[in-house]
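With one protein chain removed, the remaining protein chains of the complex are shown where they sit.
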Amino acid sequence: MTAAAEHMPRPKTSSRFLRRSLPYLLSLPALIVCIGILIPFFTAVYYSLLRFRLNLPALKGFIWFDNYLNFLTDAAFWNTVKISLVYAGLTVGVELLLGLGIALLLQKPTRFNNLASILLLLPLMTAPALAALMWKLMTNPNFGILSYLVSLLGFTNFKWASDPSTALLTVTLVDVWVYTPFIMILLLAGLRSLPKAPFEAAALDGVPRSFVFFRITLPMLLPYIITASLFRLLDSIQQFDIVYSMTQGGPGDTLMVFQVQSYLEFFQYTNVGRSAALLIVLWAITYFLSNIFIKQWLKLRERAHGVA
Amino acid sequence: MDHTSNLERIIRGGLIALVLIFFLFPIFWIVLMSFQTNETILRIPPSIFFEPTLSNYSALITGKLKTTAGNLDLAFMKNLWNSVLLSTLSVALSLILGVPAAYAFARFRFRLGEDIAFTLLSFRFAPPLLVLLPLSLYFKQLGLTNTYIGLIWVYQLICLPLILWIVRGYFEDISPDIEHAYRIAGNSWWQTFRKIAVPLAMPGIAAAGLLAFIFAWNNFVFALILASADKQPVTVGALAFVTASGIQYGQIAAAIVLSIAPTLALALYAQRYLVEGLSLGAVKG
Partner (left out) sequence: MPHLELASISKAFKTNKVLADISLTADAGEIVVIFGPSGTGKTVLLRLIAGVEEPTSGTISIDSQDMADVAPEHRDVGMAFQNFALFPHLNAFENIASPLRARSQSDAQVKSGVGRVAKLLKIDHVLGHAPRQLSNGQKQRTALARALASSPKLLLLDDPLRNVDAKLRFEMRLELPRLLRQAKSTVLYVTQDYKEAMALADRIAVLAEGRFIQIATPADIYRNPATVGVARLFGDPTINLAETTIGADGSIELAGEKVAIDKSYGIFAGKNVSFGVRPEAVEVMNGRGAGLKAQVMAVTPLNERTVLLLQTKAGAELLASLPSSSASIPKAENEVTIAFNPAGTHLFDRETGAALARGRA
């Protein structure tokens, strides 16, 4: 080092202010972009308290909670609640059972099982709206392969999504096709991360497998099951893509789940106030669920980081 | 578990085969359809043996559909291009915004930090229409309806939370001492971020970027509400295409194949990271 360098004064480049504000400076741009999107949320709350129809602007006025109060006696609203809950319960229930079953089948990390689990990701990576179109093609009454297959079983007039009695079944099938892999992949990761010792001890003691499954595997897997189910439940109760692409909520009002109903309320009937109120009700439900979910998820996340 | 009997092995194998058939058959069948003419598609009983044709793809790519009623212009390639543009630019913007923010959340314990992080996370769970419907009215006033900029902005709702939460975990895994060492060696904060933190978190950043791309690509409802035909991505475009082309089933199938191929290819390429990404890091893959 030269003598000149030795006596060079140290530059004062990092003021304490800059150091303290750095984290805020780093996260601010992301926040600003999101705040722009947060404003409409409050607008929606406000709209839900209005009589507001796009085609009748003169009627616009503040009506407090009338939109919500009207729901109480509105059969269409209760139909929406019912359909949304049934849809969410049915899809998540089936996906959970199926996903758990497949995860158990693929539990051993053999090369074949790993390949299978990767291939099973493909439906999950298919856009749900496009998946609905694929199934629409397969259930087409004229040439759909599935229509043909069920006709071999004797159901010659099986109308899939166009028949009110089978529409729910059909969209559930698509939802199950797309999202079961999600639950499967999470539970598989969970299963493979379980400690080996309890299972080895049980095997040594000759404990029956059903006992091992219900008393060891299932309880240890429970946090994963809860996380995966809540995650799916949050998504499923808001389902739009599959239902809209497949039937637009029909036939009739068979599949008028929350978001489809409010979409039509907004664009077809231009009833902004009612549409917003519907979405606020949905938001309240998801907010409740997501709070439980985030707690669960943080617990799991801590565990995953602790192990890793 | 090592004493699995042959019978059990057979049952397991059979069940796995059934599972694979259920989940892979639709993709297989649509791919087959995309290489068929309407004639062979409508054949009863259906068969997997047919003379393959590329006419569906060529019609989509040239944008000219010959029907008995005359020639029809197809905008499908435009939709495909829109998907590429929207997904790529959205992810790029998300990375620019999200990676520094993820770093801040991982490295600094600062007031509001956790609150901000959770606000961003909660976007992941709110009903999208709740924001989109009022936003469609605002966009009209702002002139953002049916613009790429408006769409890319809204797509941040999909990409940002994903990138933020995955990348944050990767930053947290880097020992702070490594960054300290680089600073003490004589480098500024910014150089340390660029030369140490980002390269070391690169696998996570890449995975988050790929996943965000897939989710942006697969999104339907944002563009359905905020875009018209010329800005629509394939998810919305394909639905319109079905209505427009009526009974050109081979072309519909080909359009679907072209629309899902990029995400499926990416998924296979990045499958290692999918588990972690899908669960926002709750489960390490």
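To keep things simple, chains are lettered A and B as they appear, and every chain counts its residues starting from 1.
The rule is short, and it goes like this: a residue touches a chain if its C-beta (ideal position, glycine included) is under 8 Å from a C-beta of that chain, and two chains touch if they have at least 3 such contacts.
These numbers were taken from a predicted model, which means no experiment stands behind them.
Screening B:His180, B:Arg194 or B:Arg272 for touch with the missing chain picks out B:His180.
In the complete complex, the hidden chain is touched by one of B:Gly13, B:Pro52, B:Gly143 or B:Pro199, namely B:Pro199. Although one chain is hidden here, its contacts on subunit B can still be listed: residues 175-178, 180-189, 191, 196, 199-200.
Note that in this section only the chains that are shown with their structure count from here on.
Note on chain placement: the centre of subunit A and the centre of subunit B lie 15 Å apart, centres being C-alpha means.
Across the complex, subunit A meets subunit B through its residues 13-14, 22-24, 26-27, 29-31, 33-34, 36-41, 43-44, 47, 101-102, 105-106, 108, 113, 116, 118-131, 133-138, 140, 142-143, 145, 148, 177, 180-182, 185-186, 189-190, 193, 199, 203, 224, 227-228, 231, 234, 238, 240-241, 244-245, 258-259, 262-263, 266, 272, 275-276, 279-280, 282-283, 286-287, 289-290, 293-294, 297, 300-301, 304-305, 307-308.
Subunit B makes touch with subunit A in their complex at residues 1, 12, 15-16, 19-20, 22-24, 26-27, 29-30, 33, 41-46, 96-98, 100-101, 103-105, 107-108, 110, 112-113, 116, 118-123, 125-135, 137-138, 153-154, 156-157, 160, 164, 169, 172-173, 188-189, 214, 217-221, 224-225, 234-236, 238-239, 242, 249, 252-253, 256, 259-260, 263-264, 266-268, 271, 274-275, 278-285.
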